[in-house]
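The chains shown are only part of the set, and none of them has been moved.
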Amino acid sequence: MSETPRIIRKQTGNFLEDFRPGHVLRHKGGKTVTEGLFTTFTEFAMTSNPLAKNLRYARAYGFEGLVCPPGFTMLVCFSQTVEDVSENARANLEYIDMRFGAPLYVGDTVEVETRVLNVRPSSSRPNLGIVHVQSTARKNLGSPDEAVVLTWQRKVQVYKRDDAAELHPGEVEPDAIDCALWLPPYEPSRDYKSLAHLSSPDSYFEDFEPNTLIEHSRGRTVTTEHVGLTAVLDNTSQVHCNQFMIDLDPKQYVGGQLIVFGGIPFTLCLGLSSPDVGDNALGDVRYPTGRHTAPLFSGDTVFAATRVRGKRDYPEREDLGILETTLLGHKFVREAGASSDAAPDGWKKTPIFELEREIAVKRRSHYAG
Amino acid sequence: MSETPRIIRKQTGNFLEDFRPGHVLRHKGGKTVTEGLFTTFTEFAMTSNPLAKNLRYARAYGFEGLVCPPGFTMLVCFSQTVEDVSENARANLEYIDMRFGAPLYVGDTVEVETRVLNVRPSSSRPNLGIVHVQSTARKNLGSPDEAVVLTWQRKVQVYKRDDAAELHPGEVEPDAIDCALWLPPYEPSRDYKSLAHLSSPDSYFEDFEPNTLIEHSRGRTVTTEHVGLTAVLDNTSQVHCNQFMIDLDPKQYVGGQLIVFGGIPFTLCLGLSSPDVGDNALGDVRYPTGRHTAPLFSGDTVFAATRVRGKRDYPEREDLGILETTLLGHKFVREAGASSDAAPDGWKKTPIFELEREIAVKRRSHYAG
């Protein structure tokens, strides 16, 4: 054998100039939801909705099994797109029109594809630009219960491989993906009321008033666990798990340390809010828009609040209503001399996440006392 | 939308003045034992009993599947009561008369209720008092294999919301809960001996002598993993997972840092003892009393010992005996100048946990050699 082998270093992920409007990326891998994955993310996030915890309850409501909560469904589906879309990203700018479809159960296999809608250069930074994509996750392809689980658009700030490269022109309209929340029918013969003690007594549709801010009472500290959790999701972005890369040039990276994958505060905020606004939900309908507003690091404690913006009837379902909310995540950062109403002296309240969120919530009149 | 929304901050958990003797709290949620949860806690705790590890072995003994070990069963059942009983507690004072019933398997769903027995004020601290409760965990409610899994009492030191509030008077006797360890019948036709190499050769009933202290040889360091583990158990107490709350006023909290949930040393001590005293057990029968004697923090290493206090026959089961033991947990704390027989110089041996424990142990005469 020769002493000087040919050296190959494959490039992973796409760079800005690689994206072509109209092109469809069929993502590799796919992911079967095991009971291990389900536990890792559902319970980790402190989800309190019994549909995700209590099989007796989930079946009594007409679901096939424990129901993956929306944060977990989002994590599994979204992560499948990371390598192709955002492995070489600087930041995820916006989630747009994320809609839920069929429920995701243990044993289901998710596969995802992404359509490139548009690619734009940055006006100020020649090495960056914005990619706008639409992704759709389907489960159990080729089987009788094949179904769309989640569809969403996102805008991502992606690096160029070569600053001088031309970008692919063009703009494509998003596909009209048929994806609406599947709900078990309301059947008066089911004894829902005998299960009512298993969820919060004060989070039915009737309990909410627009123009209310619910400050969820619990906080949760994120540890270095995030490195392994991110890997388990197949999220391959190195800013979450490669400390050596950070150590080589800390100033290049936000905060000079490993950043927690945005999906983790996403799902934690949903979990922290669940006793107050998610416990009597049958599902999340749609996230019109959402974004991360500051990075999260190991050691930070995540808090959440929900602003109730409005309420409306659920079409053709008098047992349900749609709650229009904004989910807000924040942390506190030590800052000498800081003083405000929003945080204790010496600390600064720092918003980390916001998500417009429409939730399908049960009416007490139909499900409880 | 108005610029000044109404702000709501729901209170979670009960305070001392909320508890009424005789009142039954039906806990929210419920919990289905997934294979993920099973692995997380059974294997984490270094349980060595093949009933919890080897499906071939468990079935050959007459169990339906892998058997949740006692520490895991306790964790799952106990945690369901935390929000209502001890979210606002300062300390868990005592476990009393904890008895095991039906085996817990993967796929089973546990639901728990708690009866308030008594509420007493603290004689010295006006903001605290003691609640005495009795909890019972049942599985698979409404199905043919509905059964009691665990029942126990505990005394908890709980904060008052309002120092001046009156407490509810009265004292209620504990219910006589029918809960005795389910055991597979001994069937001479089963070839138990062909499986004997899978458990310890020297932990049969015949091997134990009263007045013996078995110092289990292994130790186990607890890491920040405890934060996530506690969340996975639905334990919502903030002293385990909210670092910001601690940082705001470290002197208010024991040790000025996150405290490890007591269920973790509870199950770890059981696991560390299992090669010596649990490997040939068919189950734990009863824990007459138990308590935590010092807090545990991330970075501490847990050790365990078992004092064999007595032995007695198992009623109507000549293949088994009951081992009467006390399980003792400890850690070592650095202390300049410390010197004793119990610890290396410069370290102080600190007891953290003790549990009276009665174990159903196989007789070698029936199962091996």
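To keep things simple, chains are lettered A and B as they appear, and every chain counts its residues starting from 1.
Here is the rule we use: a residue touches a chain if its C-beta (ideal position, glycine included) is under 8 Å from a C-beta of that chain, and two chains touch if they have at least 3 such contacts.
Owing to the predicted nature of the structure, the values given are computational and were not obtained by experimental measurement.
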2 chains shown - copies of the sequence in the complete complex: 3
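By definition in this document, only the chains that are shown with their structure count from here on.
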Tell me, which parts of chain B touch chain A in their complex? 1-2, 5-12, 26, 28-32, 34-37, 39-40, 107, 109, 111, 140-143, 224-225, 227-228, 231-234, 236, 238, 241-245, 248, 258
For a test of understanding, state which residues of chain A touch chain B in their complex under the given definition. 34-40, 43-46, 48, 50, 53-57, 66, 106, 197-200, 202, 209-215, 217-221, 223-225, 275-276, 279, 299, 301, 303, 307-309, 331-332, 344, 347
